[in-house]
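A single protein chain has been removed from this complex, and every other one stays in its place.
And then subunit A:
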Amino acid sequence: MFRNQYDTDVTTWSPAGRLFQVEYAMEAVKQGSAAIGLRSKTHVVLASVNKANSELSSHQKKIFKVDDHIGVAIAGLTADGRVLSRYMRSECINYSYSYESKLPVGRLVVQLADKAQVCTQRSWKRPYGVGLLVGGLDESGAHLYYNCPSGNYFEYQAFAIGSRSQAAKTYMERKFETFAESSRENLIKDALFALRETLQGEKLTSTICTVAVVGIGEAFHILDKETVQALINEFEIAGEEAPANEAAPEDQGGDAQPGGDVQPGAADQGPADEGVAPMDI
């Protein structure tokens, strides 16, 4: 994509019928560090790579809890992501207040998409430079959506955004047919595998990634570092064998503790309330 005379304003069409400012905004998403999402019939897992600018600083927050039943992972301009997360939280709270029920995920993403579209049709605005992977549960099941700066949104079984996301997508393209029936543990492991693909050789540790889960009977929460590290160790010890190759019925129902590998008392299963601050995100 090269500079041209039609890319100054978002309100200027190119002769080929393109809005370059919108496309440049989507480039910003590709520059951000990777975020992936996958879903089964009962759970959605979001994971992101957290690269700190320097050893001295903390990393940027890329996964946000929006409500008990919805969470979002972002890639791109994280400031824009933070603002949109605040909007999403506010919408969920207002819906709950008015209807005393949870905002369906599909409704939220449409509102988000409409908000993004406005910024593609005002000369005094710019498009949001952030891609959002919205994962949540409602009456119609588990959902994963991708909202882009253009105002489009799509539903996915699994998706990845950000830099080197293609590697994660390739991994997930091989596996996605198993995700629907996957257990919670295997879904998380697949997320970690996919995330590892984006690191291209760099060692995956819980210090550089964040994993979050939402499921039936399980409010959206971010897994703590110990749990994530234990899961990473588990599959590395197993000789990097992809979890879907193991006996699929092994962890059916999702709530069974896999062997003794995971630390006892780790907040790996069920509601997040055991020992974790409720909005600890």
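Everything that follows uses one rule, which is that a contact is a pair of C-beta atoms (placed from the backbone, for glycine too) under 8 Å apart; a residue touches a chain by one contact, two chains touch by 3 or more; residues count from 1.
By definition in this document, contacts and distances are computed from a predicted model.
For the chain of the complex excluded from view, the name given in UniProt is "Proteasome subunit beta" [choices: "Phospholipid-transporting ATPase", "Cell cycle control protein", "Proteasome subunit beta" or "Globin domain-containing protein"].
Summary of contacts with the chain left out: across A:K30, A:R89 or A:K225, the touching residue is A:R89. Note on the undisplayed chain: of the listed residues A:F2, A:Y97 or A:W124, the one touching it is A:Y97.
For subunit A, the list of residues touching the undisplayed chain reads 65, 86, 89-90, 93-94, 96-97, 277-281.
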